[in-house]
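Removed: one protein chain of the complex. Kept in place: all other protein chains.
And then chain A:
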Amino acid sequence: MPPISSLIKFGKKEIYLPKFIITLLHTPQLPPTHAKFLVPLNFNKLDLRDYLYHVYNVKSMNIRTYIQQQKVQQDRPGVKAPQPRRWFRPRAIKKMTVEMDKPFVWPEQPENMDAWSKEAHNAMTKTQQRQDTPEAQRDDHNEMAEALSRQAKDLLAGKSKWKPTWVDYGDEVEVERDVRI
């Protein structure tokens, strides 16, 4: 095997303190010799090849690039009252697929998700998602109406007796009798 510098031409501009992030993507649909990365938009194939070799010691020959355009959405993300027809398109995503010399398989997914409290998290997200829907409001209203009708029926049938909600504490009693005004 000849040295990789004779096979691949590397760039000459040295970058000492980069700020960008490279994310490895899970791609079971690709062969094990392929790996996919999320890269910054200004990255090119040569950049990624240099980066992977010098930082992670991954030798990659062929690289494919794909820029994923994002969908247009109403107003900017996180706006409380989105304006109509104020369009916003999120920044595009750049993905690169590299072909490596050695295969790589991702580690197995953990079976027990207790460390992440998956059940509690799912339940919480479910209630949060349901909270603001009209179905939830209608259900709450129906529950209250049902309870009220049950109470009324019981009262009419004589099962329960009506009681006022206020409490009778008797007549007022002057506490400080010895105070002269």
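Here is the rule we go by: contacts are C-beta pairs under 8 Å (C-beta built on N, C-alpha and C of every residue); 3 or more make two chains touch, one makes a residue touch a chain; residues count from 1.
The rule we apply is simple: contacts and distances are computed from a predicted model.
Student: Just to verify: the chain that's not displayed, which of "Large ribosomal subunit protein uL29m", "Exosome complex component N-terminal domain-containing protein", "E3 ubiquitin-protein ligase parkin" or "Trafficking protein particle complex subunit 13" does UniProt list as its protein name?
Tutor: Of the names offered in "Large ribosomal subunit protein uL29m", "Exosome complex component N-terminal domain-containing protein", "E3 ubiquitin-protein ligase parkin" or "Trafficking protein particle complex subunit 13", the absent chain's UniProt record gives "Large ribosomal subunit protein uL29m".
Student: Pick out which of A:29, A:42, A:57 or A:128 touches the chain that's been left out of the picture.
Tutor: Here the residue in touch with the unshown chain is A:57.
Student: Of A:6, A:109, A:128 or A:165, which residue touches the hidden chain?
Tutor: Within the whole complex, the residue contacting the unshown chain is A:109.
Student: Counting contacts across the full complex, list the positions on chain A that touch the omitted chain.
Tutor: 16-19, 21-26, 32, 35, 38, 52, 55-58, 100, 102-110, 113, 115-122
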